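The complex appears here minus one protein chain, its other protein chains still in place.
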């Protein structure tokens, strides 16, 4: 194939090759990480999805567009105007309607208000992968009573995503109090040695409580995806 | 209480305070990390378990003693002679008999023969936490056919622990081919920039495939514990 | 010589000293790395090339101007208006016409669309050093089938440059499947621990498959230069 | 002075120069860090103290010898046989009797039994600097109830030293529950990213609770010294 | 509670949960770190404080708003127009009047004029927590006479905060000359290996003089908070 | 298959899975990295090769055993007594006879005598992969005349492996003087910031001369393997 | 003194304390590092110098203002309009006239044109401290002939400052060829692992040739200052 030629199956020679097979292979469709791509590249990818959809394919979604700033979000919405856009989480989902919830409850908890964008990205990802979800904010360990008053809720979850920056100690404390697995999500919130999330990441990997799986710094999408997989077989909340 | 006084509930003042409540709170009993403790400390802890057991307590186990070298293993066996000891995994379990398997299958896969001790620690931990387990060795990505011939097996698992040192790329490749969650377990196998497992850890955290939770380098216990929690609600293999 | 005086042989005292001898000594002429130079410095260097060319020298090219942003590219084109400019690769070549291809095929493969600028810089460099080249995009290992469908092509190459960011695992997988040398080109695409390309670089240096030479992060020019040298003696594609 | 000549005031030319003035200047006498000195050097320093003492000087102590292994401890005891030696803390004190306690209570708390040597070094240092002290062991945050049952005690202290390795999260949690200052003492207990105490140090510096001063990894002496200074003016326990 | 619902006690569901209990528990009220929060988040937090105040609560202050740039400071002042604003320290305090000074003197000393913003933040924090304070500027150790002429003053303090960037050696020198505890405050002033404050931090942690507690880089708030706690029981200056 | 069962094709279930296909797929057979394996593991792998050989397979070699200390070398020689053993390079080859040389000359140059073990490993690897080879020692750049007297020789090579520790500057200087590709091989020779080879690695990756591919620190095997691939198509020396 | 009060000897209470004694104590007057100071701070310092000068002091200069961007340079020139300003070096000197040259020749050599600003800062500093100086540009080691043609000149110097970014190998090569001391000046020119000058710094510290003293990255002022001190006693060039 010559460069730039589309082949009808998600490949544009010399440019991209969509992983359309992923939903059947992995149970979750592909996501498009926007921030390392130029606006033109995002637009071209969205156009290919729109083109495939126009040919009648119905197995493409829900596709998530992550880490999309205003400019890239506009490029997505230009071609897929009915996508859902959450500017705080910098995420778009197409089609806009998430699947009917199934499996166990995914709770996303975060240590401070500054962690909310990443926490929200995790929650939405789990929801678009089909889980019931809830968000609990601002339960940092500098005041343990805030966490303790939330323990009954946290114990209802089949998986808890805990987002924290700074010292990143919250996942350890949560994991020590519940029986469900914890997905630890370090955020880049912090300064000095905590800048960029390095301190939080190291704390989480070194947690003295077992039952914690760590994802990359600010990787809300990955945390939500993993949580959705973990909660897949668990009983629905209340069962 | 004066220093050194035992209180009948796992506390020796000024020395240790066992977390006997953990099994009821978290669904898995405490483990004793041996390598940072002196032989005398290990012996004292084991003696406390034996003492509590002699008082008739039946809710203490199975207790795992991890990262136990020969000297520390001997200290454990001196007080608990019926414990199970796996020298390759450097792990002891007491009582020796694991619980009857329940929940989904946990597969532990490792990239090379050098990763076997850590992989085996993960497998035994999951087994003593009650899951059916299996170990697949030496499927490094330098020869993809070895991995590919194992894919049908890997797709039976409710959770796959993937242990790898050196470049640590195996978890990404596995996660991209299956729908179950992957616990990525970096090992300290390697030299140069891979020394101590740093390269493997960074690769796993940066994996371009979602669905991966990472644990600390050589933390086979933590990987197996997390996998057992993840597979808890999944259907038994073959169902 | 006084500062600022030109000597007719590429030296301006107190400012620069061109390596005009490089083509005869190394088989490839000098390249000008633009991004660490001021626009004025770039303009002065280009003017010196133009001046030497005007004196009748015919052994100067092709000169490559790398990592040139719009402003620096304009400075090059102002003095050498017939240069070739590829804005995606941020590269200019003068004279515009590459040499007739000789030696074996150089394939540049990249893991994602975000790696395209660096991959394109590598491809153009190899082409201007005289090799036949081809670019294969978006064959990340999260979906192995994309790579596997390209293996027959990759096996035609005398040298494969593999560009990847994030986990940087693609060069290992490619090297494990072919007999030609692989030049591993880490890109700065990624966030968290992958930010700046560090994780990709470490993965590539730790690759468990032999036959890989690594270059600096985002060094598309160096990768293409090395690949052109490697493929120099190999049979032409199809022979 | 010629090399090796003693001057009667703690200086041996070309070898050492004791800071005998420190007790009057700083309120605490000098300490001798043994582990970076040869056995011969330690012996020579001890001999100089013994020589000065024999001349009738009474203002030299209590001198602390820190990080002394068996061989160096023997060298100290050879010249100062009435010194107090704590092998767990690897510390010797001369004269053996600590000053009568004054000021507020210093509590040293540690997360695990592996942290005991460093914690004990901190406690003894504070005691030999004249404070009432107490040690609380094994209150890691993987089981919060252990910490919470100790809160009333911790709130009696004028300063709490908190020693922890691994994730190093305990000082944050303690500081968030009490009004006294916390001295955070990272220990080198841990493996993987926690090896050498780096993760614990970063966590403590990034603590989201204020009121924490951090010392170097395994610096039990420095932590105890600082705590003794902090508690100097506080009311005695029970007042 | 539904997301966004306020509960009358400082909690807005899914967004924040103020630690209003901190003054009684810790002796110092909560502070709001502004720079990692969006302007909208800062405004919402301030509004909640204003709302609680309007309900008649009188135990909320003084609340400090730290690391507030012009935009965030304006958001605070919009809702709390009578707050005190120090633009150099990037700090706001509400109510504006600090408590009557009690306890020992806190001196904040800094090495260079570039360290003044962080030093000033430390001084104001200690003052709003109720201590008498003083600031001494520009006594870097490249010229020791500047420090030495200030020693009598420094010896009056119950606690000295020493802020320094570059080599960060000033706290060691100060601590070696006085008997009061030193809070070492590394600043991000510097370039090359000193960039971001890393060199200063490492120097301070490695200080060969005991009696130093270190806080995170640029953490003026934390340094002032700790100093205020340390000086709490000391005699007032001049007593 | 049950654990420990051999399948006649290089797989022992639960332990290893030899990549016997590599010679046909990649043109070079598998190598066994010994230092991360236990002596028992090495012995088991060697036994499997011996067993396969006894069944009449003739396509297994030459197999290289790398990084073998005395104990592991003895384990290899016990089962394959006719293997070649080079103790300086810590390498064994079986069968002992290298293939007849073909392709271009591979020269391995090293900066100091301390780099000889790694350089020798690279040379032997290239020789057992079928290239003519030569070793040039001790041409560090602190005395350029040593390098310059060797330039005519170096220009005969189709590929030059340059091994260096400390500052690692030799590959840049060599690459700047020749037209063949350079494989840069950092060694762990050095102390202070050069300890472990980190400085040499960074220098080589940052080389201001193009035409350099870098391998991991002390990876003599990888360097020799790559050089053999690079020189495959080049004219034999003297042609 | 109250804050803000000037004392007639270079001190403004609570703000700055000039080291006016430095010329007599160290033989070189103070320099003002501008980039970490606000424009207001720079202006206040310059005003203090102008005020002291107006009182008749004649021993203040030459004062150097380093790392001054356009805005800060304007602030200096506003109060000291007769200062010399070199925008490339970002340096101002007041008074404008350097002292009459004495001592040995200081040569500043740099590897590439991108290193010129820092090299020029070093040269001007040495000149204003009283040495004869010369600048040699663009003699990177990728083409050794450029360096070799300059060796006779370099051997005339009493001290050579060598500025280089990227691999930073030039100082080693120069030091190996001359008998005068070399001041190695790493620059932040580079990308990937060379970003910020780290690779160059490590190379220079690890140099296999002795006779090299290293300064901080981009510290042209420090390099020039040290070179001027070193060359102080050497014979004048040509003697």
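First chain written, first letter: the chains are A, B, C, D, E, F and G, and each begins at residue 1.
Convention: a residue touches a chain if its C-beta (ideal position, glycine included) is under 8 Å from a C-beta of that chain, and two chains touch if they have at least 3 such contacts.
Keep in mind that what you see is a predicted model, and the values were worked out from it rather than measured.
Of G:61, G:176, G:190 or G:237, it is G:176 that touches the chain left out of the display.
Taking the whole complex into account, chain D touches the unshown chain at residues 3, 13-17, 19, 21-22, 25, 33, 35-37, 41, 45, 67, 186, 188, 196-197, 201, 216-219.
Listed for chain F, the residues touching the missing chain in the whole complex are 112-114, 116, 135-139, 142-143, 145-146, 165, 189-195.
The omitted chain makes contact with chain G at the following residues, 25-28, 31, 104, 158, 176-181, 183, 201, 205-206, 210-216, 221-222, 225-226, 229-230, 232-235.
We take it that only the chains that are shown with their structure count from here on.
Across the two interfaces under comparison, C-F and A-C, the one joined by more C-beta contacts turns out to be C-F. In whole angstrom, the spacing between the mean C-alpha positions of chain C and chain D is 57. Taking the mean of the C-alpha atoms as each chain's centre, chain A and chain G sit 50 Å apart. Here the CA centre of chain B is 36 Å from the CA centre of chain F.
Among the residues of chain C, those in touch with two or more other chains are 25, 112, 142-143, 176-177, 190, 192-194, 201, 205-206, 216. Chain contacts in this assembly follow no simple pattern; the graph is neither a line, a ring, a star nor complete.
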